[in-house]
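Submitted below is the structure of interest, expressed as structure tokens.
Missing here: one protein chain of the complex. Every other protein chain is in place.
Chain IDs A and B follow the sequence of writing; residue 1 opens each chain.
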Amino acid sequence: MTDTPIREMEDNIDGANKRLEPYPDYLKAELGLRNHWYAALFGHELEEGKCKGEMIMGERILFKRVDGDVYAIADRCPHRGAAFSARPECYTKNTVTCWFHGFTIDVRDGMLVQIVTDPDSRLIGRLKHKTYHVQEINGVVFVFMGDMDPPPPIEQDLQPKFLRPKLAFHPVARNKFRANWRIAAENGFDAAHLYAHRKAGIFDFTDASMPLSSFPKTPDSLEIIDNDEGPWGIVKVDDYTVWTTEIEGETVNAVNLDPDNIPPPDVPQETVVGIYLPCGLEVDWWPAPGVLHFEWFTPIDEDHHMYFICHATEVNSDEEAEAFYKACREEYIPVTWKAATDQAAPMGDGAEWGFNNFDAFGREQIHHVYQYEDFWHQEKLIRPDMTVSKWRMLANKRMRGIQQRQGWARMQGWSPDGQDYDPKKTW
Amino acid sequence: MTDTPIREMEDNIDGANKRLEPYPDYLKAELGLRNHWYAALFGHELEEGKCKGEMIMGERILFKRVDGDVYAIADRCPHRGAAFSARPECYTKNTVTCWFHGFTIDVRDGMLVQIVTDPDSRLIGRLKHKTYHVQEINGVVFVFMGDMDPPPPIEQDLQPKFLRPKLAFHPVARNKFRANWRIAAENGFDAAHLYAHRKAGIFDFTDASMPLSSFPKTPDSLEIIDNDEGPWGIVKVDDYTVWTTEIEGETVNAVNLDPDNIPPPDVPQETVVGIYLPCGLEVDWWPAPGVLHFEWFTPIDEDHHMYFICHATEVNSDEEAEAFYKACREEYIPVTWKAATDQAAPMGDGAEWGFNNFDAFGREQIHHVYQYEDFWHQEKLIRPDMTVSKWRMLANKRMRGIQQRQGWARMQGWSPDGQDYDPKKTW
Partner (left out) sequence: MTDTPIREMEDNIDGANKRLEPYPDYLKAELGLRNHWYAALFGHELEEGKCKGEMIMGERILFKRVDGDVYAIADRCPHRGAAFSARPECYTKNTVTCWFHGFTIDVRDGMLVQIVTDPDSRLIGRLKHKTYHVQEINGVVFVFMGDMDPPPPIEQDLQPKFLRPKLAFHPVARNKFRANWRIAAENGFDAAHLYAHRKAGIFDFTDASMPLSSFPKTPDSLEIIDNDEGPWGIVKVDDYTVWTTEIEGETVNAVNLDPDNIPPPDVPQETVVGIYLPCGLEVDWWPAPGVLHFEWFTPIDEDHHMYFICHATEVNSDEEAEAFYKACREEYIPVTWKAATDQAAPMGDGAEWGFNNFDAFGREQIHHVYQYEDFWHQEKLIRPDMTVSKWRMLANKRMRGIQQRQGWARMQGWSPDGQDYDPKKTW
């Protein structure tokens, strides 16, 4: 096997971790990359005229759908700070009214259009409340988190195949987990974590094998997409695969491996995985040939992220689209995301566990050491982690900014219902 | 409508909030105003010879009733710091004995009168434990929180009508909520929060209307009681009333309003509301003519307050008193405080919700932004908030001090039963 620059990592076991130097800003971006577009919710979750509150990158945001379009404003009334979403009131389609003292905001432009309890106030028609840019594409509602106005084109922040023509999309899951968004993004693109997936239920009723790991043999097997016009991402083609190894003489095989017919290690895997700023994963294909699998790891706060999954495929007619939706419901989603709840839960074996549930479990497990024990400076990376390392460098280079807490405090220890903040609930 | 000074607030939308300058000490008083009298519990909650622990302004206090009088000492044994109230032991009526090593305190003067495990100790008869001044008036036990000795007369810290002759009193509720005491006090005196009450159960079985808001038209409609002898308070006579308004062409009416018979805006409301230092509300009348309604918002810690409510009326005989008590039980309390539990809970509609439950809900909702996001400097007040603004100024001027943490630590994350601190439980 050819030597690669990643070998230098390994030769530097005991010294300070030199690999960290290339991405100082990434290490600071615990709340996310500022001035980017983020997946906030699925479009089907927000009916016409309805409101929904979410926390994204530490900011509390109210979404409302008006005449089909989604608008977003700060979910904190300018008067006394109540969250509109705690008890949303909408007298008209364009507005939301605060349940406490009746401040009424036009969600389209943030204008204070009425105060029910003081209709003669001079604030009316003059006070503008914070608004957010929103775009809904392929059933996903994206929000721009930053202060650039106008914001940069959303295409710079999307996985390229997400914008392919003729695609039919089907949402799989949106859940919230206790792990920093970077841990989540790195996990999705991590070339060696296949191992953790080997007990997923899918392998109970398929003969397909899955390698112990599969990663780019050399840096050349990584395509770094780094043009000024964006988007910015990394695509890996796994050309080295580990099918079997041994520990003290005991053989450890890939799941469902036929020991008499072990594939060669240097046949590139068919599945191609890419990750794009700010936090979008693109898998072509998964879990079946022809199916695109997209993920987003939107930061909620320093300790939590939203985990979005959706599937897509190219269709040429309504009938094909319907057939794809049916396959999603009956074949793909059951193996992708199995748990009915939004808990990561300890990994379980067997059929009741979805493939991606293991990812959520893994992220929650290592969040604490990275966030609170500075494991960024202690980790001992290996060759498959070159993918992670390159992603950090690209994110460090192309990020438009680092999100700060600014006027929003951490919700730890508090929540609207008098209980501790639970990120798994809608705000 | 006449212009008022409050207009200046509205004209200052974007600049620094000038209104904060008049009350710097009030902004610091997150634990309460020091050297004032506070409602601690209802007298009926403490039987002869019994003990009860409560936290007030961050201090843990043990109350005991001896020969009808209530005494209070620090609820922290001088020996090894155990809380007497965790397992109160009383061998004699005047004393409490620590369950751990037998330190025995006379609750009347704090003297260490015995140590069961070391009866020859020289500490006996010499060590004095911290005591608190207590007075019980009209069924409410008040405690003096401060170091003035003797304390100032309690009359300076009570709502004047609470001391009227011939009153019969009936407790309504004492509960604990997650909101700073200032948020609670301001909410009680807030002229615009009527709007939040419009879904209370009372309006399901009465034809009475309730305005969208009702507030003093000019500063002259506020009576500021500010003589050196005290008490110090503000009484508002609402002479401007909003019955109806519109949002984008949609009419928003007061609850139970007869659209064909809308009252004029400038008829003063019958109900007169006053607030007095340190944190007492006086409503004349509510919920029925002739009934006085009192509230207190005693600070527990930075994040919690106790919410007391009681009713009173003038009676001239035992029969009249009994009739009043019956009316409280059967008519007034059911509409005032409906929930059986002490949870604020999300606001509900309809008959199962008491009028004042909405207040508790509202306070818990905005606590976080004021306490942790410095909303004191971001709020955009309106004319009805002149009542709040003037209260802050008066409290700032007349407070005898600001409570500090001193020797008591925050209980966050700890409690006697090994679970997290729950302010809703007795200490």
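By definition in this document, contacts are C-beta pairs under 8 Å (C-beta built on N, C-alpha and C of every residue); 3 or more make two chains touch, one makes a residue touch a chain.
In this text, all values refer to a predicted model and were calculated from it rather than measured experimentally.
Check B:Asn35, B:Asn94, B:Asn180 or B:Thr245 against the missing chain and you find that the one touching it is B:Asn94.
Within the whole complex, the absent chain has one touching residue among A:Ile225, A:Val272, A:Ile382 or A:Ile402, and that is A:Ile382. Although one chain is not drawn, the whole complex shows that of B:Leu27, B:Val113 or B:Ile137 it is B:Val113 that touches it. Across A:Lys93, A:Lys130 or A:His193, the residue that sits in touch with the chain not pictured is A:His193. Residues of chain A that touch the chain left out of the display are 1, 7, 10-11, 13, 177-178, 190, 192-196, 212-213, 215, 242, 245-250, 252, 303, 343-347, 362, 364-370, 372-375, 378-384, 412.
Mapped onto chain B, contacts with the missing chain fall at residues 76, 78-83, 86-87, 91-92, 94-95, 97, 99-102, 104, 113-123, 126-127, 407-411, 413-414, 416-418.
Keep this in mind: only the chains that are shown with their structure count from here on.
Measuring from the averaged C-alpha position of chain A to that of chain B gives a distance of 45 Å.
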